[in-house]
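One protein chain omitted, others in place.
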Amino acid sequence: MGSNAAANHPISFKYVSKAMERGAKMISVDPRFTQTSSKADIYAALRSGTDIAFLGGMIKYILDNNFIQEKYVKYYTNAAFLVNPEFKLPGEKDGIFSGLEGHTYNKSTWAFQTDAVGVAKKDMTLQDPNCVFQLLKKHYSRYDVETVSKITGTPKDKLLAVYKEYAKTGETGKAGTVMYAMGWTQHTVGVQNIRSMAIIQLLLGNMGVAGGGVNALRGEANVQGSTDHCLLYHILPGYLKTPLASQATLAGYNTANTPTTVEPKSLNWWKNYPKYMSSLLRAHYGMNATLDEAYSYLPKLDNGKNYSWLSLFDAMYRGKFKGFFSWGQNPACSGPSSNKTREALSKLDWMVNVNIFDNETGSFWKGPGMDPTKIKTEVFMLPCAVSIEKEGSISNSGRWMQWRYKAVNPPGEAMADGEIINELFHRLRDLYTKEGGPLAEAITKLSWNYGPMGTDCKIHHLDPHSIAKEINGYFLKDTEIKGKVYKKGTLVPSFAYLQDDGSTSSGNWLYCNSYTEKGNMAARRNNSDASGIGLYSEWSWCWPVNRRIIYNGASVDPDTGMPWDREKPVIMWNGFKWVGDVPDGVAAPGGGRPPFIMKPHGVGSIFGPGLADGPFPEHYEPLECPIEENLMSPQFINPVIARWDEINKNGIDLRATCNPKFPYVCSTYRVTEHWQTGVMTRWTAWLAELQPDMFVEMSVELAKIKGIKNGEQVIVKSARGEVDAVAIVTGRIKPFEVGGTTIHEVGIPWHYGWVTTAMRKYVTGDKKPEVFTSGDSANLLTPFIGDANTMIPESKAFMANVEKKGV
Amino acid sequence: MTEKITLCDLSKCIGCRACQVACKQWNQLPAGQTHNSGSYQNPPDLQPNTWAVIKYQEISDGNGGVKWLFRKDSCMHCTDAACVKVCPSGALYYTKYGTVGVNNEKCIGCKECVAVCPFGVPKYDAKTDKVFKCDMCLSRIENDMEPACVKACPTGGLQFGDKEEMLKAAYERVEVLGGDASVYGDKFVGGTHMIYILPEKASVYAGLPEHPRVPLSVIAWKDWLKPLSLLAAGGVIGASFLHYITHGPKTPDEDGDQVNTKGGE
Partner (left out) sequence: MIKVTDSFERIVHWGLALSCIALMISGLGMMYHSFNFLAIPVGGLKYLKYVHNFIGLIFIVSVLFAILMWWKEAGILKFPEDVEWIKVAGGYLWHVDNVPEVGKYNPGQKAFFIAVALCGLMMSVSGLIMWFPLSLPVVWVRTMYFLHALGFFIIFPFFFVHLYLGTICSPGSASAIFSGWVTRAWAKKQHPKWLKEMEESGQLEVYGK
C-alpha cells in the first residue's frame, strides 16, 4: 500500500515473490491496478488521499474483533498510558484535536498523566477511559466500514477482505509487513498515513520481529544514506537536530535536545545525545577549536522558521536568493508546481548545476515560455561523475551500508561530487583566509584530512576510506573503558564508546562501528546466512552496530524471553546471553526493559503527541479534492499545513477544489523504465525505447465520456499548469463511488522533461542518440503544498482535467 | 551434451522488462525510436534489434475486476523447428543444447523462416538483408553461464537448466498454482526449449498459438516433396536411359533402312 514494488523496486519483489511461494499472502491497495496488484492475493482500490480512512477502518476492525497481540500491546506500547483528561478527540471537536490555536496545536492537553515523580500513569487492564487504548477505540469507532467505504470508494466487501486477512498477523508468532513509498508520504497527511500503519503494526505485534515492520521503499539508491548523513536542513548527521538561534551554547543546545525520563527501566538511549554531538563537532573541526567554539560556528535556524524545499523555492520565487547550488537534482522537474519553480530560478543571480547531463534546471532559461533576454541568471554547469566512476558507499532501505568500487574514470572534465566539494573548500578557505569575512572560522577552522596532502598543503584527491573512517570516528587521546585502553588515533569500535568530552570524534554516530580496527565492515561480501531468516549479518554492514532488525527486543516475551515466533526467532536467550541478531538494548529475560530504546518511555507510540497534526491519525481531504465536504468530520483539510495559496494571492499557487474546470483526481507515480525526472534514463536509449512518451492513464469509463481513444494525444491540466500526454485507456483504473458521487481518477508518471537529446549539440566523435523521448514534467500540475510535519509536497492527490489535443 | 531449457514462469513475471534490456545489452542491439500507442508495450513486437519483448495484456477477471498478463515473447527454440527446416543456408541450426542457433554470416535474407515460424519469431532487417532472433545466448551457455535474460530476472520468473530438471520444476509449479495453470511447450513441435508456465489458459494469451506446429506446407515440402523430387528426377533419368537401351531412338525412315540397332521399334 502506498507503493508499487513490482514496478519500482523489482529486486525487492524477488523476496515478496519468494515469501508468497512459501504461503505468504500479498495484499495490494492502490488507486490503480498495478504490476504489484497483478500478483496480489487481494487487490483493493482506494481514492488517492484516503489512506487514513482505509487504515482507520482496519484499526477499528482489529479492536472490535480483538485481534491484538495483547501482551505485546500492554508491555511494548503506550496503550496503557493515561492521557490528560482535558484531551479531546476530533469526534468531539468537529474534526480537530484539543489545543488548536490558529495553525498550530498547543499540545498541553496531549500530555500523559504522571505520578508525583513524573512517571506516566498506566492502566494495565486497558480499561480506563483516559488510557490510550480506550481513546484509540473511541477515536476509530467513527471509522466504520460504511463510512470508510463512502470516503475511499472501496467496496465494503473488499475492505473487510483486506482487514480480515491482515488482522491474522496479530496472532502470536505471525507477522506481517508493509512496503510503502511516496503513495503514503506525498500527502498533506503523509506522516499520519504512516502513523496509521505503525499503530496497526503495534496492535498486531509486528514491530521488531522478523517479517514485520513498516518498511519504506526508498526512491533513490542512496537516499537512505543522504538522510542518515542528514542533507536536510533540520538535522545534523545521525539525526541530531540543527541548532536553533535561541540555543546560543552547546550546553543549552544539548539540554534542549537530550530527552530525560523517569520511567524505570527505560534505557532512553537518546540520553547519550551530547556524546554524539561532541563527537560530531570534533569530526568537523578536530582540535582546531574547542567544542564550544565549534558549536558557535554551526549555522543556526531562526526559531519557528521553516527552510524546507517549499519555503526555499517560495523565497526564491520572491527574489530572496542570489545564488543556488542545484547539486545532483533537477528542481525544474522534480519540485511541485514546475512553473513556479522555473520562474523562481529566473530570479537568481547565479546557479551552479552539478549533474551528469544538462537538464531542465540548468537550461531553464531557454525552456518553454521563457524569454532568455529577460533573464539575468548566470548558470555554471559542473559535470560530475556517476556512481560507478567513484568509490564510496551507499545505504539501502534496510539501513545496510555497502562499499562500492570505481569501475571507470569519469569522462572529460567530470569529477566526483566529493572532489568538487574538495576543490570548493580549498578555494573558499583561501579566500576567507586572505580576505576574512563573517564567521570566517566556520570554514577556515575545518579539519580536512580526507586525502593525501600535496606539497602545497592541499588535498587534491579525496580518499573515500579516510572519509569513511572519519564517519566512524577516532579516539583523540588514549582512553580507558572497562579496563581496556584504546590508543589515540585508533578507530572507535562502536558508538557505545563515544564520549561527550571531546575525546572522541565521529562524523555520524549511527555509522560508528562501520569502519573499525577490524576493517571496512561495509565491504564485507559473505553471503551465508547463519540466522536462517535472511539477516545475512556478514554481508555489508548495517546501522546501528550491525543490528539488522531494530527493536528486536520486542520479538520476545517480556517475562520469559521466549521469542514470539519459535520457528523464526530474531534473538534467543541461550541461558547466558542473547544470540541471533545483535540484541537491541534488551535486558535479560524478565528484566522488564521496554524495547523501544530510542523513545524516552521505551515503548512504541500508539499515541503520538510529537507530531504537528495530532497524536492519532485523522482523515482529512487533500488540499484539492473532488468532494465538497469531508465525510468524516466538518474539518475539510489538515488544519496545520502551511498555505501558500493563502499567502500568495497572485495565483501562482492557485488551489482548485471542487472546481468543475478540474473535475478528476490526479495522482503521480513511476514506471520501471525511468527514474526520477528521467535525466539519466531518458538519455539511455534502451530505456527510452521502452517508455518513450509522457502518458496519462485513465479508465475506460472516463475515456468514453471525453471521447478519448487509446493512444490519442491529450492535454492534462491543473490550476497550475498543463502537460501533453498520450492517453492510455485501461480497465486497471475504475471510477470511485464516493458518498454517492462518481469520481474519476487519472494518473501520470513524472519522468519526463522538455530537454531531449534531439536538442543537444554534437561534436564529431560523440555517440549519436538513437531514441528521443517526448513530454514534460508531471510537476507542472502538482500543488505547492506539503505535509504538516515534513513539508513533502502533496503530489499524490490533486485535481486535474484531461482534454483531447486540438479541442 | 544435455538438452537445456529456459523456463519462463509467467506467474512470477511482473513485466519489469529487465530481461528485454539484458538481452539488448548482452547482444549489443541498438534501440529504435518508438511511440507510446496506448500501452507499456514497446517496441510493439519482436524486431531485428529486439529479440525479447514483453507483451502486456489486460483481461477481465470475470468478477468486474481485471487481470494484467505479462508474457516474454522470444524464440521458442523448437525441437522440430520450421525455421531450421526451411533455411537454405544453414544459418539456422540445431545446437547441441537443443536450441536453435543463428549464424548471421550465412543468412541470405530469403525470409523463409520468417514466413514459416508458427510463433512469428524471426524478424527481417532490410538494411543488412538478414534475419535475427534470440539464440538463447549461445555464447553464454557454452561457457556455463545462464542466458542474460535469466540472469537479469529479479523474481526468478526465468530459470535455466537441464531439460529434465526444468520440466519437473515446471510441472511441480503448475501443481502448486492449480486452476487453469499449465505447462506450455513440451507437447508440440517436438518440445520447445523455451517452456512457459502459464497461469491462465493458453487461448487467453494474445499472439500465443494454442496448437503450434510446423506448418503442413513445410512438412509437405521438406519431408515429402524434397525426397520425392530426387526420386522423380533420378527416376526419370534412369527411365530414359532404360528406354534408350531397350526401345532405342526413333530415326527418320528416309535415312535408308530402318536403322534399328537394338530390339524392336
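Per-chain numbering from 1; labels A and B assigned in written order.
Everything that follows uses one rule, which is that contacts are C-beta pairs under 8 Å (C-beta built on N, C-alpha and C of every residue); 3 or more make two chains touch, one makes a residue touch a chain.
Model, not experiment: these values are computed from the prediction.
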item	value
Among shown chains, those touching the left-out chain	B
Residue among B:Pro30, B:Pro44, B:Gly90 or B:Gly207 touching the omitted chain	B:Gly90
Touching the absent chain when the full complex is considered, from B:Asp73, B:Glu112 or B:Asp186	B:Glu112
Touching residue (missing chain; options B:Thr2, B:Ser60, B:Ser139 or B:Ser217)	B:Ser217
Chain not shown: contacting residue from B:Trp26, B:Tyr124 or B:Tyr196	B:Tyr124
Chain not shown, touching residues in chain B	86, 88-90, 106, 108-112, 114-116, 120, 124, 129, 215, 217-218, 220-221, 225-226, 228-229, 232-233, 235-237, 240, 243-244, 247, 249-255, 264-265
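The working rule: only the chains that are shown with their structure count from here on.
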item	value
Centre distance in Å when chain A and chain B are each reduced to the mean of their C-alpha atoms	49
Interface residues, chain A side, partner chain B - complex	6-7, 10-11, 13-14, 17-18, 21, 33, 35-39, 43, 671-673, 685-693, 695, 709-712, 726-732, 770-772
Chain A-facing residues of chain B, complex	12, 14-18, 20-21, 24-25, 30-40, 42-43, 58, 60, 65-70, 154-156, 176
